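With one protein chain held back, the other chains of the complex are shown just where they sit.
Let's look at chain A:
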Amino acid sequence: MSRFCVLLAWAFLAHLGLGAAQQDQKCCGPIVPRREWKALASECVQKLELPVRYVVVSHTAGSSCDTPALCMQQAQNVQNYHARTLGFCDVGYNFLIGEDGLVYEGRGWNIKGDHTGRFWNPMSIGITFMGNYMERSPPPRALRAAKSLLACGVAQGALSSNYEVKGHRDVQKTLSPGDQLYEIIRTWPDYHE
């Protein structure tokens, strides 16, 4: 009996260890496609080399939105500001997260974003939370949507399995993603300074 106990103990501990190490490989959650939020056509051509090892989390520092209708409008606003006012080829972020708990497709997994500096953009996926998170936090459903998006990225091979999350203020001189959101992402297991 002791022999079996030894082997069982080993098997159980191995299982626990691997269980803790593995990421949750769920099917990819819903992402609101560009067409649906009435995005302007992208003029970007520079691709990202996949898989990408870094994710940069920012906030738009603008208005937040808590319904799909409002967030659709807000996504358009952000894109207009980037494309028309700043002259970018498209909205700068790869993905946008709304307080409605939905993920909005920006440049997506394959196109290089314009969300941080020239060194980090080709090396990272930029996700932004629509709103200003200096004084308040995004609701749990928005954080869930972001985490689900990142798990999806790994599942699709767009993100390395050992990807690292960084706050926008870690890689650029900025207040983004806001004090509250920064403190939250610092607790994420994939966060590395």
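One rule holds for everything that comes next: a contact is a pair of C-beta atoms (placed from the backbone, for glycine too) under 8 Å apart; a residue touches a chain by one contact, two chains touch by 3 or more; residues count from 1.
Note that contacts and distances are computed from a predicted model.
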From "Guanine nucleotide-binding protein alpha subunit", "Triggering receptor expressed on myeloid cells 1", "serine C-palmitoyltransferase" or "YEATS domain-containing protein", the UniProt protein name for the chain not displayed is "Triggering receptor expressed on myeloid cells 1"
Hidden-chain contact residue, picked from the options A:S42, A:Q76, A:S137 or A:S160:
A:S160
One chain isn't shown here. Among A:W37, A:F88, A:Y104 or A:W120, which residue touches it?
A:W120
Contacts of chain A with the missing chain: which residues?
1-4, 6-8, 10-15, 17-19, 21-22, 24, 49, 53, 117-120, 122-123, 160-162, 166-167, 169-173, 182, 189, 193
